[in-house]
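A single protein chain has been removed from this complex, and every other one stays in its place.
Let's look at chain A:
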């Protein structure tokens, strides 16, 4: 039986790292009560709240946090017609927060995620672990059997070529969840009582050429390296599909990271996922995705980006082109999605114009 941590104040770091370089993006449609539990870890950081659903509703932010909040009216005002690419009535809207942020790093978390406890009972500072993951290199070209070689107490094992030990920059840190696992609707229906109680004390790089199901519940990334590819797609209201937002972004970013030589890590940190969504509602949202993913996965596995795609934007626009060419036949939705990907890219560039002396996106400064 796994429980969330309660004594989080004791675990707060004395010097919060990247305080002025990281934004925490939280999509919400209900309330932000969960922030109280995260206060010792989150309070030093700036929050970007993306309010989904009815914009006339007021979402109260607990006092003492530095934040900006955007509801649907704000999104429409800021993006104008391009707002069509931002989902409504789906947590996919969170990617608007990525776009408006002015920071290098993003950490995004769902409003039903609490602080987890490690096996010793200590509260897990998820943000601190994500920062560690992002600031340390990844090793996608050769699998290290002792997992992350840069962690305290670990290293590269015998046989690991020295020329590959420098690693590559980490673009994405994908965290996991104790308690309610991130299962799809059919699995939830078959195993309604299953809880993830296994704390796997590892961070590892997902090898190059391998895709994974990226979950947006507990995720951090480097905006400079991969931001423009973190589009969470068209979901929710008016769309034929839901609960594939983070999946879609995950497949896109992995293809692009593999192409640009960037790393994606998964594993620690854990958060405690408290709320199980309704599996019947989920089934209706996911239903089409379950069939479509059988076509989508081979598409991404076979996607090749041309050599002249040297920035994330170029990669992403090329990917959108290929989605339109190859997936539209699966369903006209993909035609719309491909257009939305291009719209997102344009909106990203408008809100994030290159500054003088900035390096091409996708390359570390």
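The criterion applied here is as follows: a contact is a pair of C-beta atoms (placed from the backbone, for glycine too) under 8 Å apart; a residue touches a chain by one contact, two chains touch by 3 or more; residues count from 1.
Note that in this section contacts and distances are computed from a predicted model.
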item: Chain not present in the shown complex, as UniProt names it (candidates "UDP-arabinopyranose mutase 5", "Glycosylphosphatidylinositol anchor attachment 1 protein-like", "Exosome non-catalytic core subunit rrp46" or "KAT8 regulatory NSL complex subunit 3"); value: "UDP-arabinopyranose mutase 5"
item: Option from A:90, A:184, A:224 or A:318 whose C-beta touches the chain left out; value: A:184
item: Contact residue for the chain not shown (choose from A:135, A:202, A:330 or A:351); value: A:202
item: Of A:42, A:114 or A:147, the one touching the omitted chain in the full complex; value: A:147
item: Selected residue (touches chain absent from view) among A:31, A:73, A:210 or A:278; value: A:210
item: Residue ranges of chain A at the interface with the undisplayed chain; value: 119, 141-147, 151, 153-164, 174, 176, 181-184, 187, 191, 194-202, 206-215, 243-244, 246-247, 250, 266, 286, 290, 293-294, 297
